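For this view, one protein chain was removed and the others were kept in their places.
Showing subunit A:
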């Protein structure tokens, strides 16, 4: 299978920007990605745009064309909605368009604007990634859904809140040098344990913040990259998508993420690699427990082993497998529709050496992976990125 070259990346700072319209944030990220690639709006064949709650947050449906317009083109564009995996799957669609030969230059990214909704409004909006009949009506919020999984995990595999706290501490620490991060603030295990409970056993510091922001990438077909001398040296070489039932109650196990496992297996096969080849990862840590479910689903840890990884230091930036060098969703922030694209951009920038934490990636590392989960992992997108020269 052919590769999709990453020619450019761009993102806004993630944070609280209640007065900024989404189209403006996406324009900032997308134009930066185009500038980085040395391309212009006239070069774009197609736009793939991830967004989750724009219909509620900005009273705006049909955001695909709006996203393209924001980049200075009326090229065909679609909005991809898959909750928190919206732009991870927008990238997958973009990769498929490039690989099929239907497009040479695509912009893939996403945007979310949430802080203007307030905490109650955002909680309400985010809950809609769960099943309305079976979960929302039974009082399940989004943090509650992950809390249900966290408690089930403790029961099935062991581990405790302190293990989870180490994940939050690690990701905050990684974000300290990332000026695009929503939270640049050192925290301690005690800070996490003592922060207010939002959905027991999870507390405020187990959760990512409610963020606004946008991220975008320019992907190229190999032939176009070669013809125009735009070989950036990094390509998406594997892509996978896994699915599961919407509601937790319909799953066999509440302590694992089969959609992540399926997406990872597909992406590894696609790239012709195994988990052993992966040097570092950006995973979906909307809540601390989500990082554990991700690492185990990706086959980087066996079930029950992922929870202690941060505490043992293995996933810290000086460990064997650095996880979430960008700060993760936890500290970098989680503008839902922008997250998947921001992760892929971070992996690309870490491989090319332009990311502020690139010094944590050893020179012999040539493979990084991005994992983006939607809902309670009813959707998962996994992308393998490799240095190609």
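Keep this in mind: contacts are C-beta pairs under 8 Å (C-beta built on N, C-alpha and C of every residue); 3 or more make two chains touch, one makes a residue touch a chain; residues count from 1.
Convention: contacts and distances are computed from a predicted model.
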- Among "P-loop NTPase", "Nucleic acid-binding protein", "Acetyl-CoA decarbonylase/synthase complex subunit epsilon" or "Alpha-ketoacid dehydrogenase subunit beta", go ahead and choose the protein name stored in UniProt for the chain not displayed. "Nucleic acid-binding protein"
- Item | Of A:100, A:249, A:274 or A:362, the one touching the omitted chain in the full complex | A:249
- Message: Using the document's definition of touch, tell me which of A:34, A:53, A:66 or A:140 contacts the absent chain.
- Response: A:140
- Note on the structure: Missing-chain contact, candidates A:127, A:293 or A:385, resolves to A:127
- Message: From the list A:35, A:102 or A:197, pick the residue that touches the absent chain.
- Response: A:197
- Message: Among A:129, A:148, A:236 or A:257, which one touches the chain that has been omitted from the display?
- Response: A:148
- Mind listing the subunit A residues that contact the chain we can't see here? 119-121, 123-124, 127, 133-141, 143-144, 147-149, 151-152, 155, 196-202, 245, 247-250, 254
